[in-house]
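Note that one protein chain of the assembly has been removed; the remaining protein chains are unaltered in position.
Which chain is which? They are A, B and C, in the order written, and residues in each are numbered from 1.
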Amino acid sequence: MKREIPLLIAGIVGCVLVIQYFIPHTPFGTLNDVFSDWFSIIQATAIWLGALNLIKVAGDKVYKKQKDWPFSLIIIISFFIMVVVGFFFSGGRRFLEPGTPFSQLYDYVYSPLMAMMFALLAFFVGSASYRAFRARNKEATILLLAAFFVMLGRVPLGDALTGWLPQSLHMSNVASWIMNVPHLAGQRAIMIGIALGTVSTSLRLILGIERSYLGGE
Amino acid sequence: MSTFGIWIGAILTLGILSFLYKDNPFYKLCEAIFLGISAGYWFVSLFWQNLVPKLFDNLGVTKLVGFQADDGALQNLFGRGQYDERIWYLVAGVLGVMMLMRLVPKAGWISRWPLAFVVGTTAGVYLTRYLASNALDQINSTLKDFVAIGQPGFLSGMNFNYLLVLIGVLAGLTYFYFSKEHKGITGGAARIGIYFIMVTFGASFGYTVMSRMSLLIGRLDFLYREWLHLIR
Amino acid sequence: MKQKFWLGLLVVLLIAAGPHAQESATAAPDSGASPLVKPPGEVIASDTPNDAGGSITIKWERSPDDIAGVAGFGGYNILRGTSPDGPFESIGETSGGGDPDDPMHKTYLDNNTTDGVAYYYAIDSKLNGTMARAITATAIVSKQQWFNFGLVNMLIATVFLISAILYFISSAKSGKKLYIRKIAGLEAVDEAVGRATEMGKKIFYIPGTQDMDNVQTIAGLTILGRVARLTAQYEARIDVPVSRSLVMVTAREVVKEAYLKAGRPDSYTDDMVYYLTDDQFGYAAGIDGMIVRQKPATIFYQGAFYAEALLLAETGNSIGAIQIAGTAMPSQLPFFVAACDYTLIGEELFAASAYLSHEPRLLGSLKGQDWGKAAIILALLLGFLIQVSGLFDFASLFSVAGG
Partner (left out) sequence: MAGESLKKFLEKMMGIDRRVIFLLIFVALSIPMFIAIKMKIPVSPEVESLVDTMRNLPDGAKVMISLDYDPSSEPELQPMAETFFTYALQRNFKVIVIGLWPQGAIQAERAKTVAETKAGRQFEYGVDYINLGYQSGNELVIQRMGSSIPAMFPRDYFGQPIGQYPIMQGVRNFSNIDYVFNLSAGYPGTLEWVLFAADPFHVVVGAGNTAVQAPQMYPYLGKQLKGLAGGMKGGAEFEILTNLEGRAVKYMVGQTFAHTVIVLFIIVANVAYFATRGGKKGGAL
């Protein structure tokens, strides 16, 4: 029973949602939105489990004085600062409005961390292309050439280098041809494959053939 | 932004940047702050943005416990005797509580019910979601622009490009064929397919470089201009 | 053309009540208005098809002044009432000019109707402060429909695919042998787990940064089940840091089940799966730190990824870990290809669990997918011939109108 009922729930819910796609009539037409609200509610309760787990793992480290335990302590402290400020000192559900202590923590601490982490990509893009774009074999050579042309076509330098060629062979035009023809074709093949893969995976989940997410008895 | 805020931002920015050189205590500090702050942010946000409006407001719990809010399903149902469809949100509340039962070792198995609901919903939604935009629409756009024979532009470069796209799509699809050995015609087509896919990857990569550089430019601008006032 | 084709097919496939499109035509234009502007022609209102009610589409012949492009033409006011004699209440206005596909007419969508109420619509054309009116002749009622006729092609495609997959699942169950080609990334899983064991180092498994409402995450977790079974057999240590609480809960069930099936339930602990943060970059910062400090021998990335993909994979690469990635996010695939040893591309991610399990029913579903691919290839070839010969617009059969 510990597995049968969940399998039944997944199957029924899945079938209903597939059918509702084709039916605008109530209650089907809005079912998707309602279920996505329900998901949000489950998600919002489940985050208590995640947060408790984070505190437990970090707390263990501090308690056992494992390597780097002071940093675990900082995780716990900054978590609680954010939570206490967000729950009690930022005007309830208006917690994100400009000027609240919560939004100030967001602007001054959270947001620069996010932005810099994101910007590290500029460096990693460089090191990844240095290593990956070597003409080791046919596939790698094609990868390299496509990247090379598109990268150059995106900056004025590319056109400056190819200025002596006819207009259609200017680097920026070559780059946009690559984007609009072979790149598009490959992209479409990948997308169609993904569509088929999702249908099949979804169906396996609805039928209960794929059930490892339910765990054992 | 206040000077104080800019200084904090700049210090944290440098901390993350220092990871490029190597792992160090400064980065560890920023990482720990980042983990704690962001986990706390999501914890608070999900409460105020999901739980309160979607569960407590709809049911009327917010008003019941004394906060200012509109009437919810409970008030309508028991106060006025009117049916209110929002009462169904109670089911979601129950599913949420079942999820929390994982904290009780003996009753943890009940959390599989909400899990099954979530998986069922996702499967149901995705079964149709990609089929329209990723398959049918793509077939449509691959075919729709072809110029028919005898029409002006039949022998144009554009029409040739459409044909090339078609060939690429066909070859690419053959690459994804699982139940046939990639030999003979299938093998040849699959090989051409992987070439097209490689162009796709290379081009996407090259294409993204610019926006990634822009991100870093934005950060350097923050450091040099707003923090150090080195440039105007 | 397209409409007829599908409707013909639909009669065979479906027993459904069609939408009884009620239409009402106009009365003679109200001649009492100022002679300075010419009124719009016939006004037709009809229930908007394929929707959940609450909407009426109004279409009218453009005023001759609008068509002639008279200077100072000020567009139209749209008014609504419950009786042909008024009173009419203004519900909106629109500029002059025709519809893109019907230059003689103008359309307006009233999305604020109550189902079951009979409405009349009036259209005023405007020129230099003068107005002239045309009114619908009969009442029109909006209502909900039971089937979205814009999705007939989707229905056919869905039914075809589901039947193909179901057919091959059942034929696989009956013991028919199915061939599946090699997928290099998955062939390497065994070796990657084995190497970590030999080196006495950890294996990291990253199931993406999206929640359980993304099917890629679920696909990633099913692959986790197969990988965890191997780590149980090899007695290697697997770490699953996650960025969503629901994923944590699910991943624990999956890993626990895998250890049970491998006959080593005692080796499993909840600590193998732990939550870091929901934020994509916070998560990346945490994992990057763990990668350089703990130096895992093998890292799996299976699921849905955004910009953090390269942040993780490039750091993993810098410590020399074997990396096997898989995602159906087209924008992130190039970065995994550049930084990982093996990458499962799109559909291969969804096939991985079936491939690794060798379970006939799952493999059968792959064969079903292939039939879908074959049908699409056929449609593309056929479509090309029809399109180029100029027979009819075959492509439009695949354009999805509703949904």
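Following the convention adopted for this analysis, contacts are C-beta pairs under 8 Å (C-beta built on N, C-alpha and C of every residue); 3 or more make two chains touch, one makes a residue touch a chain.
Keep in mind the model is a prediction, meaning the values are calculated, not measured.
Undergrad: Which chains here touch the chain that is missing from view?
TA: A, B, C
Undergrad: Out of A:Val125, A:Ile142, A:Val181 or A:Leu196, which residue would touch the omitted chain in the full complex?
TA: From the options A:Val125, A:Ile142, A:Val181 or A:Leu196, the contact with the absent chain belongs to A:Val125.
Undergrad: Tell me which residue among A:Leu144, A:Val174, A:Ala195 or A:Leu214 touches the hidden chain in the full complex.
TA: Among A:Leu144, A:Val174, A:Ala195 or A:Leu214, only A:Leu144 touches the chain that is not shown.
Undergrad: Extract the touching residues of chain A with respect to the undisplayed chain.
TA: 98, 111, 115, 118, 122-123, 125-127, 129-131, 133-137, 139, 144, 147-148, 151-152, 154-157, 159-160, 172, 176, 179
Undergrad: What does the interface between chain B and the hidden chain look like in terms of residue numbers?
TA: 20-21, 207-211, 213-218, 220-221, 224, 230-231
Undergrad: Considering the entire assembly, which residues of chain C contact the chain that has been omitted?
TA: On the side of chain C, residues 74-75, 92-95, 97, 100, 318 touch the unshown chain.
By definition in this document, only the chains that are shown with their structure count from here on.
Undergrad: List the centre-to-centre spacing of chain A and chain C in whole Å, with centres computed as mean CA coordinates.
TA: 16
Undergrad: Could you work out how far the Cα centre of chain B sits from that of chain C, in whole Å?
TA: Spacing between the chain centres: roughly 13 Å.
Undergrad: In chain A, what residues contact two or more other chains?
TA: Those would be 18, 21, 36, 39, 42-43, 46-51, 54, 113-114, 117-118, 120-121, 125, 129, 133, 143, 187, 190-194, 196, 198-199, 201-203, 205, 213-215.
Undergrad: Residue numbers in chain C touching 2 or more other chains?
TA: 154, 158, 161, 213, 215, 218, 246, 249-250, 253, 275-279, 281-282, 285, 330, 333, 335, 337-338, 345-347, 351, 366, 369, 373, 376, 403
Undergrad: Write out the stretch or stretches of chain B touching chain C in their complex.
TA: Contacts found on chain B: 16, 19, 22-23, 27-28, 30-31, 34-35, 37-39, 41-42, 99, 102, 111-112, 115, 118-119, 121-123, 125-128, 131-133, 135-137, 139-144, 146-151, 163, 166, 169-170, 173-174, 176-182, 197, 200-202, 204-205, 208.
Undergrad: Mind listing the chain C positions that touch chain B in their complex?
TA: 153-154, 157-158, 161, 178-181, 212-215, 218, 246, 249-250, 253, 275-279, 281-282, 285-286, 288-289, 292-293, 330-331, 333-335, 337-338, 345-348, 351, 366-367, 369-370, 373, 376-377, 379-381, 383-384, 387-390, 393-396, 398-400, 403
Undergrad: Can you check the complex and tell me which residues of chain A touch chain C?
TA: Of all residues in chain A, those touching chain C are 18, 21-26, 29-30, 36, 39, 42-43, 46-51, 53-54, 57, 113-114, 117-118, 120-121, 124-125, 127-129, 131-133, 143, 187, 190-194, 196-205, 207, 209-210, 212-216.
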